[in-house]
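Worksheet for the structure shown next.
For this view, one protein chain was removed and the others were kept in their places.
Residue numbering begins at 1 within each chain, and the chains themselves are lettered A, B and C in the order written.
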C-alpha cells in the first residue's frame, strides 16, 4: 500500500459521513472483533465456505484494521513487515519447520 | 499494496517453515478471531491503551488477514475498495451523516 | 443454578476487590469476547485440545457471562431456557433434523 490509495478512500468515506467521532481506537478494536466473528461464522459448521461471503467478511475485518492503523498513524504493510521480523526470531526455520507449536514449546 | 511486497515476505516466511499445511481458510479465520481478541484485550478496562502493544496486536490481525486473502487469491486493498462501494450505497451521505445506526435503521 | 450459589461467590469476590467499578456491561461484553478468543486458541491448529486448558478457558467465558447476567439482573439458566423456546420455533424438528443450515435456509 505504498501510495495509501485505499486508506485515502476510507478517510474520505468516513469524513463525508462525519463518522470519525465514533471511531475511537477502542470502538475500532471492538469492530474488528465483531467482524472477525462474522468471518468465522462462514466456517461455523464446515471447513468449506462460500467464497463470496468469506471475501465480503474479510473485507470488513480489513476495513476496520486499516481504519485503526490510520487513526494511530501507522501504515498496515509496515507494521506487518516489522512484526514479521520479530516472529522470525521466535520461530527459527530449523526449529519451527513443519510444526504448529507455540514458540515457547518448540 | 500495489506490488504485494509484504505478501511476498509472508509467503516466503510460511514456505520456509512448511506451515501452509496448517493454513486452511478455516484455521486462518480462527486465527483472525483469536488475534482480534488479543487486540481487544488492550482496551478491556480502559479506553486508552499502550500504543506499542496495540500496534503489535493489530499487526497480528493484519498478518492473518493477508494470509487468508492470499490463500483465496485475493488482494487485500482491492477487496476493501470493492466492499466500500457496496457500503457507500447502503449508507448515503445525506442519511448517514453523524449517525452510527445500522443501514436498516437509518 | 437454582440457589445462585456460584453467582453469590462471584459477587463477593468482586466486592472484596472493589472491581464492580470496572464491570460495566460494555466491559464485560468485551471480556467475554477476549476469553472466547483464548478458548478458541486451544483449537487454533487442531481439532483436538488439552482438556484442562479448555476447561480453564471455558470457565473464564462462563465467569464473565455470569457477571454480565448478574449485572443485568438476569438468571443465566432462565435466559437460556427462554431463548431455547424461541429457537425451537425457528428450527422445527422435521425441517432441521440432521441439517446445520440457518433457519432462513431450511
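We adopt the following convention: a contact is a pair of C-beta atoms (placed from the backbone, for glycine too) under 8 Å apart; a residue touches a chain by one contact, two chains touch by 3 or more.
It should be emphasised that the depicted structure is a prediction, and the values quoted were computed from it without experimental measurement.
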Sites on chain C contacted by the missing partner chain, in the whole complex: 1-3, 5-6, 9-10, 13, 16-19, 21-22, 24-26, 29-30, 32-33, 36-37, 39-40, 42-43, 47, 49, 51, 54-56, 58-63, 65-66, 68-69, 72, 74, 76-77, 79-84, 86-88, 91, 93, 96-98, 100
Touch list for chain A against the chain that is not drawn: 22, 27, 30-31, 33-38, 40-41, 43-45
Chain not shown, touching residues in chain B: 30, 33, 37, 44-46, 100
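We take it that only the chains that are shown with their structure count from here on.
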Averaged-CA centre spacing for the pair chain B and chain A, given as whole angstrom: 2
Distance from the mean Cα position of chain C to that of chain B, given in whole angstrom: 26
Per-residue multi-chain contacts in chain B, two or more chains: 22, 30, 33, 36-37, 40, 43
